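Note that one protein chain of the assembly has been removed; the remaining protein chains are unaltered in position.
Chains here go by letter, A, B and C, matching the order in which they are written, and residues are numbered from 1 within each.
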Amino acid sequence: MALAMNRDELSQYLNEVFPQVHQDFVVEDLTEDTITMRLVVQERHLRPGGTVSGPSMFGLADVSVYAMVLARKGRQSLVVTTNSSLDFLRKPAGGVDLIASCRLLKLGRTLAVGDVLIFSEGVDGPVARATMTYSIPPAGSAAAQFG
Amino acid sequence: MALAMNRDELSQYLNEVFPQVHQDFVVEDLTEDTITMRLVVQERHLRPGGTVSGPSMFGLADVSVYAMVLARKGRQSLVVTTNSSLDFLRKPAGGVDLIASCRLLKLGRTLAVGDVLIFSEGVDGPVARATMTYSIPPAGSAAAQFG
Amino acid sequence: MALAMNRDELSQYLNEVFPQVHQDFVVEDLTEDTITMRLVVQERHLRPGGTVSGPSMFGLADVSVYAMVLARKGRQSLVVTTNSSLDFLRKPAGGVDLIASCRLLKLGRTLAVGDVLIFSEGVDGPVARATMTYSIPPAGSAAAQFG
Partner (left out) sequence: MALAMNRDELSQYLNEVFPQVHQDFVVEDLTEDTITMRLVVQERHLRPGGTVSGPSMFGLADVSVYAMVLARKGRQSLVVTTNSSLDFLRKPAGGVDLIASCRLLKLGRTLAVGDVLIFSEGVDGPVARATMTYSIPPAGSAAAQFG
């Protein structure tokens, strides 16, 4: 149940494999089965009216569970999302970052499942809820698997 | 059951309300309860390896159902996504656009539901499946509602 | 944010409106935004091999969120489920009840959302995760609304 990478190792690895994405995200906290991830909200994440866009919230949830799985499994960037569900609950507050609180529910042989609550920083009540399932390729597999 | 906007009116309206998004999407076809939408895949939609990113596929599904609801309801950009589910089925082909085939399943007083199959252009077998629920604010309401 | 019914009032009301269902379920605990519900597992909930069936777990999650909404909204049995997502994570243990731990994420004007973790009693690690959305009819409405 131990972590394969600590917070610094995980941040560095995300930066290697997703340099263009990693500038948006910061790993705030990491334990054996939880991760807290920040989306540094910028102009390109917004929709008219200052709301953070749905795809940006999807991306935050997806990266959170992905990073959690990597932190446990180690440098193995081939895992792929196979399923997701999201509920949009409240309008995000303007001008603040989003904070995702992710919990690993299952880390099986071939599937990992994590759920996520997303908050506007400093505001009570989640703006969104998400669950993501990742498919884990067999050891030695040369490519990402969609199951 | 008639359309409130035809394809050209819908395209123009999307361009007005989401100019930064609209350059990515083209309304290919529109009927009373279906819409076909193209994602013009560009560098910013890709992940390492040339795969279209999850957030880009989420965005395509979301815009497709949004456009379908607007085509029926008319110029009323306040509808908001309240729920989504997505299944990622196959790796998108490299170098081709994505085509979303959307069907409106319900257009109620306060909720609309559409489902979507996403294909790599010219390739059999969907790369993703999605369902989106939109909340429709009461007539005269001044702001988007999350229900 | 106060409860409209306490645990005893809620149990009695569930028994009135769903007598055939209520014998399966026990409200174990109730706070302003959480509820714990027990499924008293019986022969009819089982599949071959002694596993609790999927529909039984769906029913437990659905009743948990329903009861949570009623506890806050009061005697208003007309709310209807509009959306659900479930992830089945582990095989339930044989011969023990299921315990659902439900949290109310949103109680809006027209929509309520709750999520649920289901455990085999006395066993670590959830057997399932669920999110349920309920549509709340306008006050004075004569019938359940699907939105």
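In this text, contacts are C-beta pairs under 8 Å (C-beta built on N, C-alpha and C of every residue); 3 or more make two chains touch, one makes a residue touch a chain.
What you see is a predicted model; the values in this text were computed from it and never measured.
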{"item": "Contact with the hidden chain (one of B:59, B:126 or B:147)", "value": "B:126"}
{"item": "Which residue of C:11, C:81 or C:101 touches the chain not shown here", "value": "C:81"}
{"item": "Contact footprint on subunit B, counting only the chain that is left out", "value": "85, 87, 89-90, 105-106, 113, 115, 117, 125-126, 129, 131, 133"}
{"item": "Absent-chain interface as seen on subunit C, which is shown", "value": "17-18, 47-49, 53-56, 58-59, 62, 80-91, 144, 146"}
{"item": "Those residues of subunit A which, in the complete complex, touch the missing chain", "value": "82-83, 85, 106, 108-111, 133, 135, 145-147"}
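The rule is short, and it goes like this: only the chains that are shown with their structure count from here on.
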{"item": "For subunit A paired with subunit B, centre-to-centre distance based on mean C-alpha positions, whole Å", "value": "23"}
{"item": "Approximate Å spacing (C-alpha centroids) for the pair subunit B, subunit C", "value": "32"}
{"item": "Set of subunit A residues in contact with two or more other chains", "value": "85, 87, 89-90"}
